[in-house]
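In this view, the complex is presented without one of its protein chains, the others remaining in place.
Going by the order they are written in, the chains are A and B; count residues from 1 in each one.
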Amino acid sequence: MIQRLLFTLVAFLTSLFFILPILWMLSSALRPQAEIFRTLSPLSVEAFLPTTLDTSNFQNLLQGNYPRAVLNSVVVASGTVVIGLLISSAAAFGLSAIEFRGREVVFAIVVISFMVPFEVISIPLAQIVRENRINNSFISLILPGVANGLAIFLLRQFFLGIPRELIQAAQVDGAGWWKIFYGIFLPLSKPALIGAGLILFIWQWQSYLWPLMIISDNSMDVAPVALAKYMGQFDFDFGQMFAGAVILSLIPTLILLPLQRYFTQSITLSGIKE
Amino acid sequence: MLHTRWLKTFIATVSLLMLTLQAASAQDTVTLSFVGPEANTTMQPVIDAFQAANPNIIVNYEQVPFADLNDILQTRIGGGDSTPDIFTADQPRIPALVDRGFLEDITDDVGDISDRVIQSSIDASTVNGRLYALPMSTSTQLLYYNADLLEAAGIDLPTMDPQDRLTWEALTEAAVAAQEAGAEYGFMFDQVSRVYQILPLPESLGGGNGISTDDPLSPAFTNDAWVDALTFYGDLFESGIAPRGVPPEQTPDLFASGRVAFFVGGPWWLPLFSGIDGLNFGVSAHPYFADGEPVTPTGAWSWGINPNTQYREEALQFLTFAALTAEGASAAAINFPLPPANIAAFEEVFVNNIEIDGLGDLILYELQNTAVIRPLTVGFIQFEEIVGLAMEDIRNGADVSTTLETATEDLQAAWSRLG
Partner (left out) sequence: MAVAFLFMMPALILLVFIRIVPSVQAFVSSFQFRGEFVGLDNYAFILSNDRILGAIQTTLMFNLIVNPLQIILALLLALLLVDRVYAPSLWRVLIFMPVAVPLSVATIVWGIAMRPDDGMLNAFLNWLGIASQPFLVSQDQALFSIIFIASWAGVGYWMIFLISGLKEIPESLKEAAQLDGAGYWRTLISITLPLLRRTLAFVLVADTIANFLLFSPIQILTRGGPSNSTNLIMFETYRNAFAFNDLELAYALMIVLLAILMVVVTLQFRLLRTHESA
């Protein structure tokens, strides 16, 4: 249909806007540093498409600490997702499926806890971590990311949409809360779980200040910190920084792509809803 | 049979390992942690040299991104951590660091070091007569020029004679002429809108360094000299001689790519500029105002000891090696682009490595005659931030007097928090 084609064109142009800076980074990473600023203006295709294919920035990255740093980021983010999904979904379940007095208050506290800027309260927290010698460990990177008020919020919103009849039916059959959580709620919640996983992953992926404060061992640097070290006091290596950033942007994107189809499953609760 | 053989080998290896580890721990190795913004490769020579001479001390260097260095040191040492044992201290911040209790007093440990280290660096590391860090590097600024762009405009190439330096007024004229002859920009500062770079302008006109001479916590940058100097500064951008919106990380590229005729920057850009084919450049002395005195920025890094360290002796050993011995200072200076504060290293490493004839003399002249360190005040960090913001606002077209007055109020409020 013409309309569909037109909309696809709009989608293409919109995507172009979002992608262009990343393409620029890629082209800049593939050219010598001196060339990066030469092609900014006037408007040219050359700025956005890699016309030179100088891979030295990527090669330097791969020979240095960066692959290790990317691996660290992936490990820490994945660990955060796995543990975080378990903890957040359990908490969301407790705050939605089970009715108890003061539920709204607890939920409010959960949301408020996420309104506090972590950077500021992390100063005394980092000191505690260092004093207890659990700095320079993956677990101390993962823990702050695991109890994520937004993930709990998202999952709770979703769980609230699951009809109480399902719970009641299961209870009539003699199922305990854990069975209801594990056997009914979780399987129905794939899109929300992916959403919560995304929240947890991206929080950890973008995390910069906390790793900077508690990690002093180079080999445990996460990727954003490793990238920042390319901007020294007298040595500004834009090329390597951009190369590294392009790599970083690809990883969550490639993870998201196959997970897309879970978004296309509508929840077949419609029968029960009506 | 194979099993028992492997088992025996395994047990033997483990026992050997345990004996070795036992022996190693009996040796009492001390590990010092050292934080700074430089890449590991920069610090490696001095660390290797020190460890070779002191086998029972290991120096564990950690690089922190430059933009976050002060913030991180703030949280670590401010939190009372015993590490890092040693860290790099930006010289003008030393009074503030001392006030916060972040630096150990080492006056009595090292005594008089003026025979080995440049005096201005010692002054910058001294608070109330006590020495709190050992100077490692200093700095100066030069006037780079693009010979091709100047020749196209028929402008005489400046010399390296410090007595013959361009005035800001003459520079401006030449810059405009160069632009008319085809240069994209006439002039640019390296660390644009930063106190380090721009303070020499009002200082050159006799306006002082922005702080009252009677009270280091009283702002003094609304006098006529300051207004004149900063009006000159703002006009450079207003008239298009220099570009707005380009931060310090991106300014060297402007000169390196041949887009600007004159560039005031540090000697550390020489390798970069020299390495570019087709960039025909020269070096001259930092400009001054015709009605004033030549003033150049100076000062850089000192290394200090965390007062909470558990290894004060060893830390001191490392510092004195790196700062006060020719061997240590030279090793520290090899990969470091700034001139060393250690006099012997300055002559052996830094001057010897300069490929341009006469430049070493020019740098030495500036360090000894025109260099003015940044103001010594406990409130330097607030000063640097607020005055820097004012400079950037002026660069972007704000009214000079109003901006300086607002900044004065801002700074007074910030300093009122210093108890």
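Keep this in mind: contacts are C-beta pairs under 8 Å (C-beta built on N, C-alpha and C of every residue); 3 or more make two chains touch, one makes a residue touch a chain.
Quick caveat: nothing in here was measured; it's all calculated off a predicted structure.
Taking every chain of the complex into account, the omitted one touches A, B. In the complete complex, the residue from A:Thr52, A:Ser219 or A:Thr253 that touches the missing chain is A:Thr253.
Those residues of chain A that touch the chain absent from the view are 3-5, 7-8, 10-12, 14-15, 17-19, 21-22, 24-25, 37, 40-44, 47, 86-88, 90-91, 93-96, 98-100, 103, 106, 109-125, 143-144, 146-147, 149-150, 152-154, 157-158, 160-164, 177, 181, 191-192, 194-195, 198-199, 202, 205-206, 208, 223-224, 227-228, 238, 241-242, 245, 248-253, 256-257, 260-261, 263-267, 270, 273.
Seen across the whole complex, the unshown chain contacts chain B at 67, 70-71, 74-75, 78, 96, 100, 243-247, 250, 381-382, 385, 388-389, 392-393, 395-398, 403, 409-410, 413-414, 417, 419.
The rule we apply is simple: only the chains that are shown with their structure count from here on.
In this assembly, the C-alpha centroid of chain A lies 37 Å from the C-alpha centroid of chain B. Contact residues of chain A toward chain B in the complex are 33-34, 36-38, 123-124, 126-127, 130-131, 209, 212-213, 216-218, 225, 228-229, 231-236. By the touch rule above, chain B contacts chain A in their complex via residues 33, 35, 37-40, 62-68, 72, 75-76, 78-81, 83-84, 249-250, 252-254, 256-257, 266, 268-269, 276, 337-338.
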